[in-house]
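The excerpt is restricted to a subset of chains, each kept in its original location.
Note that the chains take the letters A and B in the order they are written out, and that residue 1 is the start of every chain.
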Amino acid sequence: MDKIPFALIGAGVIGQVHARNIAAHRHARLRWVIDVDPVRGKSLAEAHGAKFSASVDEMLEDAAVQVVVIGSSTDVHEAHLLASVRAGKAVLCEKPIADSLDRAKNCLDAARAAGVIAAVGFNRRFDVHHRAVFDRVRAGEIGAVESVHIVSRSSDASPPAAAHRAGGMLREKGTHFYDLACWMAGSEPVEVYAAGGCLFDPEYAAFGDVDTAALTLRFASGALATFSFSRRTNYGYDEMIEVFGSKGMLESQRQRFPTWYERFAPTYLAELDALIAAVRAGIPMSPSLADGMRAQAVAEAAVASLAQGRPVGIADLWSAA
Amino acid sequence: MDKIPFALIGAGVIGQVHARNIAAHRHARLRWVIDVDPVRGKSLAEAHGAKFSASVDEMLEDAAVQVVVIGSSTDVHEAHLLASVRAGKAVLCEKPIADSLDRAKNCLDAARAAGVIAAVGFNRRFDVHHRAVFDRVRAGEIGAVESVHIVSRSSDASPPAAAHRAGGMLREKGTHFYDLACWMAGSEPVEVYAAGGCLFDPEYAAFGDVDTAALTLRFASGALATFSFSRRTNYGYDEMIEVFGSKGMLESQRQRFPTWYERFAPTYLAELDALIAAVRAGIPMSPSLADGMRAQAVAEAAVASLAQGRPVGIADLWSAA
């Protein structure tokens, strides 16, 4: 069976993780690495026997490429995604899909029009503990989901300026967890309320950001999710999920890891397996671009809620249709 | 050392617990049981060698009585408490102190004017697991408290009409947990947001009540508490507390018990020990009436928040002064 040729756009931290996984996968090979920085781009390409180019277009003209993994900076996600799907390539785009909801919607529309497989990089869905809970929820073990509680506390705080460039905590960190909550609840998000503040570093406030937050998300089913976020702990990365339903309760319990990376490194492999399986079978991959846009809509509503001090509806920002 | 003479007002479920504990205590004796229902009142009095009266006044004229435990129905709490403190008795009043904040304030003022020990029946503060966490928080082990998360899920749902008479879930259940959150946070509550709905029994809605709720409470310190409430589980009573701070995280982990009573029965004994120790030493007891009024103010704000769909401030309802 032939190996599926991949291209990777972006040779940064996550790009390097993807490159290593693709190159090592028995059903994939890394054909291209694209980066604006030729030094780090070439270096990564050479390390894995791939070709380097600074030009996305040059890569997209290569008919052999079947899948493009987009790990570039957020401001060029839209351009890279649109070009890739229009060239008929399957895509896996790191979150967020684009730097505004309108642009994300463009991406979603273009991928649908092109009829290609288009996935978003919500790798946490592939964590074995989270997935074991999800499988049991979907199997009906706890009946109807009534509430979800998610904790995510980073091990080390991002510097305020970098955190701001990444969208702020309610976007950068939050998007992963809004998606997990929607996935577990099996329902569309309707309204979000975000409270937060700078409890340990007032510098975040200068960027309109927070270091600590508590959110409530209401779903169309009536289910309620709560989120407790912090930018740092003194005991390593802390993440847990609790799902309560009419017939029981399930937990994806906290695990001890120094940082998120040790905990989630295996999820990138499982994500790649799922992507390859979808490409081979010609079926959609989950989490999809639509999943990515839904979570992004929740993030925008959460940011508005924090600024306005009231719950904000999501319907105007997002529709599953 | 003489045993302290107690009077008990109210021979219902909680009254019976108190009667048994007082009668069995090596430093207390039960001198009076008061109840509007002479059958159950006499029966309880006789069981513990106490006198019965239907009249609170008759009991208060007994100069020997040092402590009055008020477990009557909420609508007469104020009358019983005012009369007791004005008669110079120490009081332990089951929550809520009164059926409105104004009446609760009357009680608080009267107790202060009388200079008596006045405590509220927040028995959960005496749970060994909760207290072990509190002691460690107060000892500075986790630094400044930044967030608190509390789960409380009853084992069996109260019938909607009875639940309504008891004040609805955000008052009846909630008050205990707003107090625990304030106690752990060590700060005054500032604003609360409540979301909720009827996920399994629409009958609650007919009374303006809910069966499932998620709340966010902000403190003056900036700390945030989240609450996840449900009226029933299929796996027994479920309660846990997590406190996160600048230097660590502590949990009062879930314990397996069929109903709240099995879990919290020992707390009534510990509460009585604390009350007796305060009376003997002539020092205030914690939790105090002021603690009770604070939690009641949060409850009223939460009810308003649920009705109005927005966060509600607590400052107009409550001041520690």
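Heads up, the rule we're going with is that contacts are C-beta pairs under 8 Å (C-beta built on N, C-alpha and C of every residue); 3 or more make two chains touch, one makes a residue touch a chain.
Please read these numbers as outputs of a predicted model, since none were measured by experiment.
Asks: For this file, in which 2 copies are placed, how many copies does the full complex count?
Replies: If we count all chains in the complex, we get 4 identical copies.
Convention: only the chains that are shown with their structure count from here on.
Asks: If you average the CA atoms of subunit A and of subunit B, how far apart do the two points sit, in angstrom?
Replies: About 44 Å, centre to centre.
Asks: What residues on subunit A touch subunit B, complex-wise?
Replies: It comes out as residues 144, 146-147, 149, 151, 153, 191, 193, 195-200, 212-216, 218, 222-226, 228, 230, 233-235, 238, 242, 244, 246-249, 309-311.
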